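Removed from the display is one protein chain of the complex; every other protein chain stays in position.
== chain A ==
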Amino acid sequence: MNINRRSAIKQFIILSAGVALLPSCKSNKKVSLYNNILINEDQQAMLAEVAETILPTTDTPGAKDISAHLFALQMMNDCYKADDREKFVKGMQQFEEKVQKEYSKTFAQCTPQERQSIVAAAEAHKDAKDEAQYFYNTLKRLTVQAYTGSKYYLTNIQVYKLVPGKYISSVAV
């Protein structure tokens, strides 16, 4: 149990540190938490906004509340192969450029309506094979995973029981 608590606290510190970096998104400083992916603070802020557009805060928590983009980055950094990480970063840059070209501003600077149109366009092309699409699809998958695997979701929406205590072989639905 001690070890669990310790690792949970450690994780909390990492997450808080990430969140604390967000307001300074004017700088292009590389985020050093992730040793395997090259990403700057602006890009990290963008990821947070894209994730929030995918799963927005409503009367219930959204992507930002559960730091879904930080989970996505953690997974990308630790669990994806080098090729996939490169593809993700390249795709992220292309995604940024596309937004810049079309709206002459960054994703974070876009209005909520503009952000929705950008994400809707990405959704419409989800079978495309280019890197920008890989970036979007992967970010979405990890955002959904962050959400459905979050404490909020597993204690409020689909309740996970660590100790079910039983198996009922037939329950009417």
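One rule holds in what follows: a residue touches a chain if its C-beta (ideal position, glycine included) is under 8 Å from a C-beta of that chain, and two chains touch if they have at least 3 such contacts; residues count from 1.
Convention: contacts and distances are computed from a predicted model.
Name of the non-displayed chain as stated in its UniProt record, restricted to "ABC transporter permease", "Outer membrane lipoprotein-sorting protein", "GMC family oxidoreductase" or "Spermidine/putrescine import ATP-binding protein PotA": "GMC family oxidoreductase". Interface note: of A:N40, A:Q94, A:Q109 or A:Q145, the residue touching the hidden chain in the full complex is A:Q145. The chain not shown here touches chain A at positions 1, 3-4, 7-8, 11, 53-56, 58, 60, 62, 74-75, 78-81, 116, 119-120, 123, 140-141, 144-145, 147-151, 153-154, 157-158, 160-173.
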